[in-house]
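With one protein chain withheld, the remaining protein chains of the complex are depicted in position.
A and B are the chain letters, set down in written order, and residue numbers restart from 1 in every chain.
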Amino acid sequence: MNWHAVKRQLNGWAILSFLAILLIVLPGIVVLVELFAPVNDNWQHIQEYLLPRYVRNTLFIMVATGLLTTVIGTSLAWFVTVYDFPFRRFFKWALILPLAIPPYIGAYTYHGILNYTGVIQTTLRNQFGITVDQSYFNIMSIQGTVFIFTLFLYPYIYTITRAFLHNQSSSMIENARILGRGSWDIFFTVVIPISRVAIIGGVSLVLMEVLNDYGVVKYFGIQTFSTAIFSTWFGMKDTSSALKLAGTLMILVIAILTMERLVRGRKQFSYASTKVKPLKPRPLQGWHRYAVFAYVSIVFAIAFVIPFTQLTAWTFLTFDTVFTEEFWQLVWNTVRVAFIATVIILLFALIIANYTRLFPSNMTRVISKVTTLGYSIPGAAIAIAVITLFLWLDDKVLDMAKALDLSQTFVFRTTLIMLIFAYVIRFLAIGYNSIESGFEKVGKSFTEASRMLGWNTVQTFFRVDIPMIKGAIMSAFILVFIDIMKELPLTLFLQPFNFSTLATQAFKYVSDEKIHEAALASIVIVLMSGLLIFVSHKVLDKEAD
Amino acid sequence: MNKKYAALGISAALTTSLLAACASTDETTSNEGSDDSNVVNVYSSRHYDVDQQLYKQFEEETGIKVNVVEGKSDELLERLNTEGESTEADLFITADAGNLYQAKEAGHLQAVDSDELESNIPAKYRDTDNEWFGLTKRARVIVYSKDRVKPEDLSTYEALTEEQWNGKVLVRPSENMYNISLLASFIEVNGVDEAKEWAKGLVNNMARDPQGNDRDQAKAVVAGEGDVAIMNTYYMGLMLNSEDEEEKKVAEQLGVFFPNQDTTGTHVNISGIAMTKASKNTENAQKLMEFMSEPSAQEKFASVNYEYPVNESVEPNELLQSWGEFKEQDINLSALGENQQEAIRIFNEVGWK
Partner (left out) sequence: MFVQINDLHFSYKGAHEETIKGFSISITKGEIVSLLGDSGSGKSTILRLIAGLEMPNQGVVVVNDCVCCDDCQFMPPEDRGVGMVFQDYALFPHMTVEKNIRFGLHKLSRKERNERVEEMLALVNLTEFRHRYPYELSGGQQQRVALARALAPKPALLILDEPFSNLDTSLQHRIRDDLRRLLKQTGTTTIFVTHDEEDAEALADRIVYLGEGKIKKQVMTENNKTFNPQIPCFV
């Protein structure tokens, strides 16, 4: 590379991308430095008594959730794309809806339904005089945890696999049919192998959510890596060991992501935009029709209708006590913060994705990788890094103010800026992934055409690139917005004065053992997420046509 | 025109977000900062609606604005640790004496010299150096099934480890602060070895793996999973007055037993308040502390959540009175903090999940 090549790399895009990357690398460094620091007494104690249990529980939950979500997600995707049965068009998008229920809300809702004073046992007891064995209704176990994760996370696999099957597989499946293979046969010998890459992509998203979950395992009292980090940090007051656990978790996540990349290899599971012949669903005959319908309905009922109904009932029960004028403030807080953070994330994601796309080099490849890995940094590490950074920043501001002899200074810590900053680090990877795949689908030739017509990269960015990936930007916006809206650990730890979101409000009620009171805040989260999912489904559907 | 809209949209979004970000920080900064501004900043792990009402009342009476960050005690303490001297918080309110002790040890607190606080709050519920003050008391008691257990069979926490209760004891997981403080108090009263023996014995007698919260233990007793549960008194109060008929029914089938009356006394913990060393609004903060210890506030504060007021001139709630008076554990509450780490280690070692 000669010197003007270097000059070409160092432009505005590069500088902005580097700044964004710095944000992500910062907490990563905090973790890694601590990982190699000498161990203390606590760490030996953790290793002896706790680590085996954390590892066992975490692995069990990951493997079981991974398997179950795959089975449910893939089979639903298969039924919905390949067969025609009653209400197929409705289920096509309705099956995504469980994603609108954050797992921790699902967890306490199901606990509320199943426990001794829940609706099922109460009905059995009061109407039929039946008292049941509690162990059948106990959801606060490791199996219950897997149940909850499976219900509310399978849509990740369902959506990715369905898009893939819908667009890519028609010729293969039709060929297999012509060759006289039966449905089961096709499913296992054709569908599973060809959609392997899509499924693994979905599973890795599921596992990432599982590993980073705080609400469910905390509420159920299951000891996993993520609760361990926080209980070591807060309970044992041992930041160093907490960061060591965080580092271990981070390495685990990076391993998963690397495995996913290896399996994916050079194959893109994003589909080409042209010349795809969608699969035409085949009507089902006889009892098969009802069997499929029943299966799909049951999944939908358990993963959405039942918890949603219960939440609605509780909302009515407690509406008068919980709904005050401050509630609007909560909704406004939640929407405002999520909106601001999402916009910032999308701007960063667009800039980095455009930079790595326009100036491919080893350096940009590293930047792209690092951005994706941002997902793997545990929340605790982000919290510690952000607080440390902002304290330092405020110190500098104070010094400067003293030098300039100013009396009033601006304080960054305990402001929304700090919280938003943390969100950006936490969720940049999600925004980046969707935007990057949007760019991948469009290719580079439109950008090149624009530059050949005399527009520079910035002008091209606004006039051509952004309009061309509107759909991807939209779905990135929705994904990130929903994720921020339901985020818990960072919001709990970094919240400014007089600031609550719907998620923290719900969680506070739940930790005060007031499950019914938590319903209103929860249902608003579910409704807003559900609405966004519906909108994005409509938009993507329109784009696919 | 598409592209123009896109560019316009992006810039509009950017501007609004920046404006919104600035506006929101303006709100907070105007409330914070130098001594002359009329505010008090609170980190509180009590997030009951009655607290909000009291803050409002305080604002009306004094014109001092109360800013609150609500969170779990240990999280807020960790936040104080990280922020150190540059914290914005003036007051730290927690639902556990252990955390107050930890905050004091870490040097985050300052002594408050107030006659009013000293007369309102008995010395037993105050720090020896007046660095923290109790606001309410809660007792961790044994709750039993009225059908299956005769109160005469119950005596002490220690007795729950006996053969008779094998497979019958219910208690929540060990990561919970109430359990940590309970064990910490045993370490203080009986020494590390006996405390560990107790924890081991209790794990041995558990009806199931520890799970759920205090209310779940009560429900499990009624459901027949076990016969007795260790839980805080105020949950009984909350359940008896629940909007949910079924929860009421559960609570009605349960009895409250104050253990160790003939020996070391029932374990009592406090929720308390302390002023940070870095406080920039010390006068306002002291006013709020005093306000909280006054009989009128104490009455609301305690009765809504079925806790015992620390101010002895205030009568506890009727329900609490109906359970009768009891002998409290006679220890310095700082011990709950001193022995916290040891307690966590014991829980891990004996496998109390």
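Keep in mind that, in the parts below, a contact is a pair of C-beta atoms (placed from the backbone, for glycine too) under 8 Å apart; a residue touches a chain by one contact, two chains touch by 3 or more.
Remember, it's a predicted structure, so these values are computed and weren't measured experimentally.
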Selected residue (touches chain absent from view) among A:F18, A:F60, A:F446 or A:F462: A:F446
Interface residues of chain A (partner: the chain not displayed): 2-5, 7-8, 360-362, 445-446, 448-457, 463-464, 467-468
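Operating definition for what follows: only the chains that are shown with their structure count from here on.
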Mean-CA-position distance for chain B and chain A (Å): 33
Parts of chain B lying in touch with chain A, wherever the complex brings them together: 2-3, 6-7, 10, 13-14, 17, 20-21, 24-25, 28-29, 31-34, 41, 47-49, 67-72, 74-75, 77-79, 81-84, 86, 88, 102, 172-173, 175, 180, 208-216, 219-220, 222-225, 235, 238, 243-244, 246-247, 249-250, 341, 344-345, 348-349, 351, 353
Complex contact set, residues of chain A against chain B: 45, 49-50, 111, 115-117, 121-122, 131, 134-135, 138, 140-141, 220-221, 223, 227, 231, 233-237, 317-318, 321, 336, 339-340, 343-344, 347, 384, 387-388, 391, 394-395, 407-408, 410-411, 413-417, 420, 462-464, 466-467, 470, 492-493, 495-500, 504, 508, 511-513, 516
